[in-house]
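As you look at this complex, bear in mind that one protein chain is not there, while each of the others sits in place.
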Amino acid sequence: MSPMVIFSGAAVLAMALAAFGSAYSQGRTGAAAMESIRKKPESAAKVRTTMMLALVFMEALTLFVFAIVFVLAGRVTPDIAVFTAVAVVSMAAAALGSALSQGRAAVAAMESSWREPEESGDTRTSMMLGLVFMEALTLFVFAIVFVLTGSVDSSRVLFGSAAVAAMALAAIGSAVAQGRTTQAAMQATWKQPAAAGHTRTSMMLALVFMEALTLFVFAIVFVLNGRATTPAANLFGAAAVAAMAVAALGSALSQGRTGVAAMEATWRQPEAAGDIRTSMMLALVFMEALTLFVFAIIFVLSGMVT
Amino acid sequence: MPFWLLAAHGGEGAGAAARDVFFTIPVVGLKVTSIQTTMWGIMLVVLVVAWLGTRRLERVPRTRFQAFLELTVDGFETFFASIIGRENARAFLPFLGSLFIFILLSNYSGLLPGAGHVPGLTAPTSNWGVTAGLASVVFVTVQYVGIKRRGLRYFKHMVDPWFLAPLLLPLGIIEEFVRPFALSLRLVANIFGGETVVLAVLMAVPWFLPVVPLLLEVLFGAIQAFIFTFLTAIYLATAVAEEH
Partner (left out) sequence: MEFTTNELIWSVINFVVFFLLLRRFLYRPVLSLLDARKAEVEKSLEAAERARQEAEASRAEYERRLAEARTEAQNLVSRAQASAEKTKTEILDQASRQAEEMIERARKAIASEKERALNEVRQELAELAVLAASKVIERSLDVEEHRGLVNDLVKKLPEDTRPADTPG
């Protein structure tokens, strides 16, 4: 099979996946916006602005996949055909994860818009913040694909493919956790409009931790990329990034639960928002540490593998 | 920067300019690189601004400049007071405030045109050594403040209750060391990752699309400086807090 056939097949699959994710979430967002306008026709203009912003973010995700397909198409060689194929599909998977989570957050934002029209500004700001974080996850996968494309050769295809797939898995994990947390924050915004500021700060801090998990995978890929020069290091690198991805996924899902619970606690007990936030942060630090242990062990071991 | 430079730096991308050594300080053998010059530049700017602003402090602020500095300091105090109480906030304000400014400007220095590729300009926080240094300072400060304020009682949480001490002590010690590790890695991974994203998008699609990651970086640079300082404040407050 010619390398271009492999790549093209993967590329169309990737584009389809990404487009599906964006379209599905945009559809849900649009429907939620319609419902919101039906229930509170007087705030239609505000709902429309919020909806447009959300749709733009989801649209951009597919554009990023398109961009990476475009870039890689000019660089496909027989040596790295497999890598390019895995890379575009990984990119699409990350975009899909981001899109679905953004959809979840946007739908909740639409509900919040009609339940508490007075606070639609707060709702929109919090939603934007959440979407930005989820957007960034796909961008990190984009960056890693880009960087690896410059350095992967025939001897490092295994590592490179594992690395982009690992990044995608970690990004999906982070996206799921961030999506749920943002959704809970949206609900907290209309259930307790007075504590909207507190909710947003706590949400942002939680999202930062979930974002960091994907970035730890990013970092380990970078470190290993500089060291994966031998077949043994290539194999080790592939295993290591896979391990990191699994660890990050686990941490992310736990952090997601903590984030959701913290948001609920904040609207039920707004006066304890500060305490809840500090406790949440300490808990998130512990879950993050679990992934960091894997990071540390890989970092140490990679120096020994030759 | 042309595409091939990425590969030329062994795929390291942004931050590779840190390897350009300008000169080595004799005897101690410390090398001065772009990262050091950037840090010095940031320090110089901030200190000159602070010096100019506080040279003639007036009881009634006559200049917007003085009002700006006062607002900054007062804003820091109010913010930290909301996390760790007014007393702690006052005591740790210079440390936390300096940390925030240092990290924020270090993060933003990576957004300047040519950062990471022009000699003398590399975002310090995109290097793990730098963030590890900052995290070490935090680690030492937390231990020092804890022991100074509470003496041996500072270690009580690691051996209380006593029959769980064999389990709690190693966990407590590991936790103390995981904190700076996490602090440094979270910061560097974010800043470095962000820079790489900007670079990658810039090279893939030079028009319009790079605005997205650039704006993202403006937000994330501030958020990361914020969370580093926020966590440091919590660690300091926990270290000095008497039994909960």
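Here the chain labels run A and B in written order, and each chain numbers its own residues starting at 1.
One rule holds for everything that comes next: a residue touches a chain if its C-beta (ideal position, glycine included) is under 8 Å from a C-beta of that chain, and two chains touch if they have at least 3 such contacts.
All values derive from a computational prediction rather than experimental measurement.
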Out of B:I83, B:A115, B:L134 or B:A239, point to the residue that touches the absent chain in the complete complex.
B:L134
Touch with the omitted chain, as defined above, among A:A33, A:A175 or A:V223
A:V223
In the full complex, subunit B touches the hidden chain through residues 12, 15, 18, 30-31, 33, 35-36, 39-40, 43, 46-47, 50-51, 53-54, 57, 59, 69-70, 73-74, 77, 90, 93-95, 97-99, 101-102, 124, 126-134, 136-137, 188-189, 192
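Assume only the chains that are shown with their structure count from here on.
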Under the stated contact criterion, what part of subunit A meets subunit B in this complex?
60, 63-64, 67-68, 70-71, 132, 135-136, 139-140, 142-148, 150-151, 204-205, 208-209, 211-212, 215-216, 218-219, 222, 225-226, 274, 278, 281-282, 285, 288-289, 292-293, 295-296
Enumerate the contact residues on subunit B facing subunit A in the complex.
3-4, 6-7, 10-13, 82-83, 175, 178-179, 181-182, 185-186, 188-190, 192-194, 196-197, 199-201, 203-205, 209, 212-213, 216, 219-220, 223-224, 227, 230-231, 234
